[in-house]
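Notes to accompany the following structure.
Apart from one protein chain that is not included, each protein chain of the complex appears where it belongs.
Think of it as A, B and C in the order they're written, each chain with its own count starting at 1.
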Amino acid sequence: MSIASPTATLLISCPDQKGLVAKIASFVYSNGGNIIHADQHTDDSAGLFLLRLEWQLEGFNLPRNLIAPAFGSIAQPLQAQWQLHFSDDTPRIAIWVSRQDHCLFDLIWRQKSRRILRQKISLIISNHPHLEAIAQQFGIAYHHIPITAETKLQQEAQQLELLKQYNIDLVVLAKYMQVLSSHFVANFPQIINIHHSFLPAFAGANPYHRAFERGVKIIGATAHYVTQELDEGPIIEQDVVRVSHRDRVADLIRKGKDLERMVLARAVRLHLQNRVLVYGNRTVVFA
Amino acid sequence: MSIASPTATLLISCPDQKGLVAKIASFVYSNGGNIIHADQHTDDSAGLFLLRLEWQLEGFNLPRNLIAPAFGSIAQPLQAQWQLHFSDDTPRIAIWVSRQDHCLFDLIWRQKSRRILRQKISLIISNHPHLEAIAQQFGIAYHHIPITAETKLQQEAQQLELLKQYNIDLVVLAKYMQVLSSHFVANFPQIINIHHSFLPAFAGANPYHRAFERGVKIIGATAHYVTQELDEGPIIEQDVVRVSHRDRVADLIRKGKDLERMVLARAVRLHLQNRVLVYGNRTVVFA
Amino acid sequence: MSIASPTATLLISCPDQKGLVAKIASFVYSNGGNIIHADQHTDDSAGLFLLRLEWQLEGFNLPRNLIAPAFGSIAQPLQAQWQLHFSDDTPRIAIWVSRQDHCLFDLIWRQKSRRILRQKISLIISNHPHLEAIAQQFGIAYHHIPITAETKLQQEAQQLELLKQYNIDLVVLAKYMQVLSSHFVANFPQIINIHHSFLPAFAGANPYHRAFERGVKIIGATAHYVTQELDEGPIIEQDVVRVSHRDRVADLIRKGKDLERMVLARAVRLHLQNRVLVYGNRTVVFA
Partner (left out) sequence: MSIASPTATLLISCPDQKGLVAKIASFVYSNGGNIIHADQHTDDSAGLFLLRLEWQLEGFNLPRNLIAPAFGSIAQPLQAQWQLHFSDDTPRIAIWVSRQDHCLFDLIWRQKSRRILRQKISLIISNHPHLEAIAQQFGIAYHHIPITAETKLQQEAQQLELLKQYNIDLVVLAKYMQVLSSHFVANFPQIINIHHSFLPAFAGANPYHRAFERGVKIIGATAHYVTQELDEGPIIEQDVVRVSHRDRVADLIRKGKDLERMVLARAVRLHLQNRVLVYGNRTVVFA
């Protein structure tokens, strides 16, 4: 995590075959790179090899702009899908909220204390005006874009325009209580959402009320990538907290808020550290 | 938990009104009882008062057989539902299994080390012959009652007959992989089941396979009373364990087995200590 | 938690004897009170009875200022120690910090969203100037009182003066990295501290470094009342998080910060809801 020495990270998935670790590690070594993290997973049932490889750029012989082309020639015969990231890249983040401030506040604190979340929160979008004061307090642009059933598609166009204008790499739905259209998701696929239940239990609306009705003894929260199926995207992180008969719905909400912000923050961090690899509807988290 | 001094326990629920604690506690006090546990819960939304009261029988002026009639005259005007239990009662337990031995083995160990589960396991019923050796090893009666779609009702009649013959108070479904008919549940309502998922997620068949498919990061187990709706009965206890992409279905099953036996054992213990009060489809657990 | 109907809460401890629940509940009932929470604990080894009783003030016949004298006459023959609190009392809180902002920020957020922490943060005291900007941002008084070995006693006198001036009821040490003198603790006993370890492991300085050295697989945080023995006061709340060989000291600190703010917030909330009863060096938490 040291800022002093930037690193490169490869996230790779390809059909399993012999020699993959050797070939890829040799690519780094033959160019003078010192590997500081290598973690491999093989999914037998999918016949898939998945790897995260991180090495120090200091002393690496290839200039940054030549790494991708050079690795591409290795990856192509392997039919590999791969991403290359540099640790000193700082993706630009948009946080979307509705009226609840807990996840927003938490992410802003983490961004302020830069060791935890170094990336810049460039933009806050909300379908409500309520949290504008927080945005102002911390000097972050705030766009209030109200949504109704009638205006949804048109407003999403405006949202997409803002994401382009601010050069956003990642959208974090920090308790944004609107469902994004398939069209939107197709046009901007890098979205992390926090759902206030232990998915797949209580997908959809009012999970805390339904958890109370069902009389569960544990509640949860789930951070996942957004796909076109509501609450069905690949799960990045989940956590739970114990509840009892003493806890009313208001208590579930209170306890849940603490869960939500922890789970969302961990998921965003894992994503931004390039530790999450999606395949099918699943994730490998190289933690 | 001291065996030396037996206690009486009242579990009461009634419409909330003023003076309930005072009236009920005074009943115990006026008869010379020393209360060692009093725990009250009020469910606002249901307008319901729920209480567990436990007192030492030593020095109590009413003989055991007069406590119920005496308390009944207090309870009736309150429209209370109530149960009276004595700590040295030892309910007779039947354990039902299929082929998996982990919950059975665990409950037997707990029963052997009597401080954990003092009650007697009188009977094991299984739709398979596989675990008979364990029953013999520990000297417990084992009845193999195979079930097919055709023979189910008739075999259930035999099962009910056995429960009557062995004077069973509680049936524990310790991974019994058959669904009981509504008729059976109506005739023998004291049944605790362990379901190998974090209900309401993955109710029904093959929860570990479905959890693997969904890519969840945490799996769970749920102990609940059996009602006529499959996997929908009042939940007594739940617990979870973290899994990762490294865990295949076989690993979920392995980790889940440890969860299942812990959760089931805790639920059985809470029930046998008269700490669980069911109302609607919910439980109050006076832990 | 409803603000609409204020409640009174009694926290009582006294030598165990028969009739205590009946007597105390009858006091409430005979004055027309509706008990909404009654929870009793008996510590056998200490021969001690401990009770929390909460009832609605609406419809209670005694005016507030007469409840204490009236109950006093019941408590005295029982040799009881007791406290009476009203739910609409709002104790005034001082938060003490050094340079780390995470617990402070968290408590301020909770106070802003008033359902979680209704009480007022009246004062921030720090031995460093670093967090003054946060205090200003949220409009809370900030006093920078640097401490050296030489100035400690004199500065503590100033701190006590400030607590008096601001009418403070509770001091929360939210990562205040100074040890309070015995004299201070004797003069202001209502202090909650967060220690960044799972006490009694790693009491004292540098717990995360020592946890890393020892190679533990789990780290923790502990909220406790401050007594004259460093890190030895009655524990209110603890929690833990799993770590692995991948976690360096910096990662333990990062994970620990999330723990610290959760554990401290829970402890402060339990205290302010009058759910914590101290006896000897232990607490009963009527959660």
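Note that a residue touches a chain if its C-beta (ideal position, glycine included) is under 8 Å from a C-beta of that chain, and two chains touch if they have at least 3 such contacts.
Only a predicted model underlies this, so the values are computations on that prediction, with no experimental measurement involved.
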| remark: Full-complex touch with the removed chain, picking from A:28, A:163 or A:194, is A:28
| request: Quick one: say which of A:36, A:66 or A:186 touches the chain that got left out. | output: A:36
| message | With the missing chain put back, one of C:34, C:87 or C:283 would touch it. Which one? | response | C:283
| query | On subunit B, what residues meet the omitted chain? | reply | 1, 101-102, 105-106, 109, 112-113, 115-116, 137, 246, 248, 250-251, 254, 257-258, 262, 265, 287
| subunit A residues touching the omitted chain (full complex) | 16-23, 25-26, 28-30, 32-40, 42, 242
| message | Need a quick check: the contact residues on subunit C for the chain that isn't drawn. | response | 41, 43-45, 198-202, 214-218, 220, 234-240, 244-246, 248, 281-285, 287
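Simple rule for what comes next: only the chains that are shown with their structure count from here on.
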| task | Using mean Cα positions as chain centres, tell me which chain lies farthest from subunit A. | result | B
| field | Cα-centroid distance, subunit B relative to subunit C, in whole angstrom | value | 37
| task | Could you list which residues of subunit C touch at least two other chains? | result | none
